[in-house]
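All protein chains but one are shown in place.
And then subunit A:
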Amino acid sequence: ESFPLSVLVHCFYFRGGAELLFDGVKKHQVTLPCQPEPWDIRNLLKWIKQNLLKERPELFLQGESVRPGILVLINEADWELMGELDYKLQDQDNVLFISTLHGG
């Protein structure tokens, strides 16, 4: 009884990393396929790595989370308030990544 989720993924980089990482596109309306367990941020990051990241995923990911220095907002709020990796995604959620990194 699961449905595909439509999620907006948005990335802000201030030193030109976005071009490299996400093929120059900053806003991605993505449709996540049905899966037995509910989608959380942990799964979303895996999905992004497999489907959106073009080159050098280490600039965006570290382990199962985002690289230190990258902030995550879920529906315009700090993901630390939402359970971080464990947050369960809802249809039409807005996930935003902001890089505070200087050097590449």
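The criterion applied here is as follows: a contact is a pair of C-beta atoms (placed from the backbone, for glycine too) under 8 Å apart; a residue touches a chain by one contact, two chains touch by 3 or more; residues count from 1.
The rule we apply is simple: contacts and distances are computed from a predicted model.
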Among "Protein FAM114A2", "Proteasome subunit beta", "Protein SCO1" or "Cytoplasmic tRNA 2-thiolation protein 2", the UniProt name of the subunit that does not appear here: "Cytoplasmic tRNA 2-thiolation protein 2"
From the listed residues A:Val30, A:Leu71 or A:Leu89, report the one that touches the chain absent from this view. A:Leu71
Which subunit A residues would touch the chain omitted from the figure, given the whole complex? 12-16, 18, 62, 68-69, 71, 73, 76-78, 80-81, 96, 98, 100-104
